[in-house]
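Here the complex is missing a single protein chain, while all its other protein chains stay put.
Labels run A and B following the written order; every chain starts at residue 1.
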Amino acid sequence: MDYATLLQILDTTLRLATPLLLACLAGLYSERAGIFDIGLEGKMLAAAMSAGAVAALTGSAWAGLLAGIGASMIFAALHGIASITFRGNQLISGVALNFLASGITVLIAQALFAQGGRTPPLTGDARFNPVTLPGAEALRDVPVIGPLYYEVISGHSVLVYLALLAVPLTWWVLFRTRFGLRLRAVGENPAAVDTAGVSVVGLRFAAVGITGILCGIAGAYMATALQAGFGREMTAGRGYIALAALIFAKWRPVAALWACLLFGFFQALALRPDVVEAVVQVKVPVPLLDALPYILTVLVLAGFVGKAIPPRAGGEPYVKER
Amino acid sequence: MDRLPRWADVVLVPLISLVFAAIISALVLLVIGQSPVEAFKVMVDGALGSAYGWGYTLYYATSFIFTGLAVTVAFHAGLFNIGGEGQAQLGGLGVALVCLSLPWPHWTIALAAATAGAALFGAAWALIPAYLQAKRGSHIVITTIMFNYIAAALMVYVLVDVLRPVGQMDPASARFPEGAQLPALNDLPLFNLIFQKPVPANITLLIALVMAVVIWAMLWRTRLGYQIRAFGKSEAAAKYAGINPVRITIIAMLISGALAGMMSINNVMGEAERLLQNSSEGAGFIGIAVALMGRNHPFGVVLAALLFGFLYQGGAELGLWTSIPIEMRIVVQGLVILFTGALDMMVRMILGRIFGMVRSARAMRTA
Partner (left out) sequence: MSADANSMGRQATAAPFAIELKGISKSFGPVQANKDINIAVPRGTIHGIIGENGAGKSTLMSILYGFYKADSGQIFVGGTLTPIPDSQSAIRAGIGMVFQHFKLVQNFTVLENIVLGAEDGALLNTSLTKARKVLKDLAQEYELDVDPDALIEDLSVGHQQRVEILKALYRQADILILDEPTGVLTPAEADHLFRILRGLRDQGKTIILITHKLREIMETTDNVSVMRRGTMVATVKTAETSPEALAELMVGRKVLLEVEKQAPRPGPVVLSVENLRVRDEHGVDRLRGISFEIRAGEILGIAGVAGNGQSELLAALGGMMKASGKVTLKGQDLPLSGAGADGQSRREAGVAHVPEDRHHHGLILDFAAWENVAFGYHNDPKYQKSALFMDNDALRADTEKKMATFDVRPPIPSLAAKNFSGGNQQKIVVAREMEQNPDLLLIGQPTRGVDIGAIEFIHKQIVALRDAGKAILLVSVELDEIMSLSDRIAVMFDGQIMGLRSPESTNERELGLLMAGMTGKTTGEAA
């Protein structure tokens, strides 16, 4: 494999890792606050459809982004009402909302555009277009580093850089702010937060809200940056891969970045079986590459690759004890 | 909160959840500019208005009984098996391998062997998550989701690279031999009085109904069922009583996986007669809705499976005769799961208020 191919694959890795990373960080806020969310997939899908539709109608990618966040927030609110207000089963709520999103996105897209559940192809300002980072052109001819900077680091949509920026920001919020301390506490022992005079419900809704925002960006990225429009089931299980990455990263923001890049790398490889074959000298079935993130996650869950200990109060609705 | 009488808990709560789901579905239809009344008419007509429609409704219901029972058994052991989809797909592989392995002389023998194959493969696919949950504490919800995706990838590989006959384009197995083809309802005595034209519903329906009775008896009449239910209610108490948690977790998941796998005799052997990609078509997931709607009781599961059979056939008819996309049925499915599974407390609270009001009104009258 030559250097150019490697750069190409790394470039694809970054593009494919971005929605995973946004969704993974989204899940991180929710799960750190003690609300399991297997509905990341549904929120992304709803956001992708909204973003695709509004971007197509207004011609503005930014309007699409806002619409995507809005749609995702509605689903987040539903999850919050079911699992916080009515103390329902968080897993079942997540499953239900995934189905709801899967169906309703096609229904609405079909009603709006009558193109078989797709939104129209986006062009120009209706998409987030690549931005060239400062100095990329100038450094292009510097050996090794130049192409790396130009091909891999530069030339992505602004949402990619936003996702990367969200990693240190999340770390800082979680470990250096009052909100982060309370958020982590409510996921470990809500009674401690409650008796300290802080609202458990308020904190958890705030966390679920942040999850909604980040999933919204992830979905909007899918429809208006990674691809040019919404197509049915376009998230294709990315919400679950993000969940896998979250477990793989043991609910830590920086580790989440590496996990998502790794899983994005697998996805990039699955697009280039020829390269894989050339490197390992054996014909590797593409489905195996597709399945790798899931297999890795199972291994992590089984404790073969480090032990993943979820937040202690995760999945349990908070009831004041009698 | 007022305590609900038992009949309200068993009958009213799921019914009201269903009404909520129906109301929201109607609103969705209004929003996208369709008439809910018209849509409902098309669904009833298409799914229940003819023997042909019933043939499809019952065909779908058959699959859903299996997957609903699968989720139910796991639920009673306190396990949420979201892996029914993957287990059903592997069950399909089991059916295909059995059917393609021999020139079966008669469908009865083939059916017995294929059922065993389906159950075995489905159970095997549930075994690893079960073992990891029991022995290593890996959350079974996440592992079964992962196993759905691994199953999907595995099936792509098997169908493209292994089972696909030479020269065939689409990723599917060869057609099953004639001796492995199941009689549809129109081939069966008595049933053929109703179903005069070929329908997809087949003899598997009867197996599904028998399985519902078997699972009911297993859960409430046998020591194994007693232990599964006790373990599902309280793991700590089960340990006190000497119920082995590892054993019960694994057995419950094996039964669950076997049931999910067995749905493949309906769709793979009974209908498609060859193994296709994504053969289970989401029926594994519908099992969740069916189990919740059926209150985790096998007889409730049969009723809920019929309802979803209607919904699926009706939804397909919508796709054919109206401009409402077939995905409408996934919306309803999601809403039913939401209301029966996650918002049941809300429904109970509303009902509790109503019962409280009725009670106090009655008390006032007698006073």
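Going forward, a contact is a pair of C-beta atoms (placed from the backbone, for glycine too) under 8 Å apart; a residue touches a chain by one contact, two chains touch by 3 or more.
Keep in mind the model is a prediction, meaning the values are calculated, not measured.
Peer 1: Of A:Ala138, A:Leu165 or A:Leu181, which one is in contact with the hidden chain?
Peer 2: Of the candidates A:Ala138, A:Leu165 or A:Leu181, A:Leu181 is in touch with the missing chain.
Peer 1: Looking at the full complex, which residue from A:Leu57, A:Leu164 or A:Ala191 touches the chain that isn't shown here?
Peer 2: The one listed residue touching the chain not shown is A:Ala191.
Peer 1: In the full complex, which of B:Tyr131, B:Tyr226, B:Trp321 or B:Phe355 touches the chain missing from this view?
Peer 2: B:Tyr226
Peer 1: Can you list where subunit B touches the absent chain?
Peer 2: These residues touch the chain not displayed: 217, 221-223, 226-227, 229-230, 233-234, 236-237, 239-244.
Peer 1: Go through subunit A and note every residue touching the omitted chain.
Peer 2: Residue positions of subunit A that touch the missing chain: 175-182, 184-185, 188-189, 191-198, 312, 320-322.
Please note the rule applied: only the chains that are shown with their structure count from here on.
Peer 1: Cα centroid separation between subunit A and subunit B, in whole Å?
Peer 2: Here subunit A and subunit B have centroids separated by 30 Å.
Peer 1: Within their complex, state which residues of subunit B touch subunit A.
Peer 2: Residues 28, 31-33, 80, 82, 128, 132, 136-139, 141-143, 145-147, 149-150, 153-154, 156-157, 160-161, 285, 288, 292, 323-325, 327-335, 337-338, 341-346, 349.
Peer 1: For subunit A, which residues are in contact with subunit B within the complex?
Peer 2: Interface residues on the subunit A side: 38, 78, 81-83, 86-93, 95-104, 106-108, 110-111, 114, 117, 232, 237, 240, 243-244, 247, 285-288, 290-291, 294-295, 297-298, 301-303, 310.
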